[in-house]
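Let me begin by handing over the structure; questions about it come next.
All protein chains but one are shown at their positions in the complex.
In order of appearance the chains are A and B, and numbering begins at 1 in each one.
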Amino acid sequence: MAEFLEHTYEKFIFKVKEGYLYSQDEFWANFQSGAATVGLTDFLQKAKGDVAFLETVEPGLVVKRGDEIGKIETIKATFGIISPVTGKIAAVNPEMDASPYLINHDPYGAGWIYRIEPSDPEGDKAQLMDAKEYFEIMKGKIAQEAKKLYG
Amino acid sequence: MGKKHKKVVVLPCSGIGKVFGALARETAYELVERVRPGVATTTCLPLLVINDPEAVAKVKENPVITIDGCPKECARKSVEAAGGRVAKAHEAIKFYKEHKDLKPEGVAEVTETGRKLAEIAARELAKEVDELAAGEEK
Partner (left out) sequence: MDIQVAKVGVVSCSGEEIPEGTLCRLACRKVLDERPGETVTICLPLFIAGGEEERTFAQNYPTITVDGCDKMCAAKATEMLSGKPARSLSVPEILKKHGLKPPDKLRHFGAGEEAAVQAVAEEIAKAVDEVLEEE
């Protein structure tokens, strides 16, 4: 299995990591060893630009899928971090304070934002898209954006 | 105390496509033209890649401060690839993070708030220019 599905538009290569699950809000979850690591998609980080500030919630907080669990501010926009998972925040990526740009640089790896202890992993998984399904949604969004810009 | 230098090279990435590339460029110009004229100098980044002898000599013989517009650090990498010495490496976004009220705009060239931010950034970097010129590099 290739590590990423890739879609090229103009000079941009949009990547979707295989094996992760994706929400409609453009956040991914990777369920492994009883925890879910969470971050934002390559499409979202490219759309919003370089991350300047990150506001996160504290470990211990109980969250539901769809809750806003922080904010990201880039030079272009401020937007919410929407949890794709229901459970308890176990950890915030300690690199985020000093190096929020990791979200842009490596959105599916070093740029992870939270580790969550899921309370309903099967319920979450049923609501999230796998990589192939999300990839088609992403391509559609890119085509829509292009139409908006170029007519 | 280290060797004194007549010049300190300030090299922006000048990336086109992101506002921080333009901010890096404006900050370098502030240093070279207003804040530390005669001491701060610059050169064209692509000249290093095509091995222009004058540009390569400039970054080999003088300490270099790089200002990059994004984490890809093109200015720093280009200087190092040419055999130059990067004494200090900065990312332009750092200055925005420290002065959130001055959100820069503009891609080829920054607009008014970007110019104000560049002025502040240049004054902050002036100290490094002075230290490097005096051979007091930390």
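As a working rule, a contact is a pair of C-beta atoms (placed from the backbone, for glycine too) under 8 Å apart; a residue touches a chain by one contact, two chains touch by 3 or more.
Note that the coordinates shown come from a computational prediction; the quantities given were computed from them, not determined experimentally.
Considering A:2, A:126 or A:149, the position touching the chain not shown turns out to be A:149 (whole complex).
Residue in contact with the omitted chain (choice from A:7, A:48 or A:65): A:7. Although one chain is not drawn, its touching partners on chain B can still be listed: residues 11-18, 21, 25-26, 28-29, 33, 42-47, 49-50, 52, 72-75, 77-78, 107-109, 115. Residues of chain A that touch the chain left out of the display are 7-13, 149-151.
We adopt the following convention: only the chains that are shown with their structure count from here on.
Here the spacing of chain A and chain B, counted between their Cα centres, is 33 Å. Remark: chain A residues 49-50, 52-53, 75, 101, 104-105 touch chain B in the complex. Within the complex, the chain B residues that touch chain A are 18-20, 70-71, 91, 93, 96-97, 100, 103-104.
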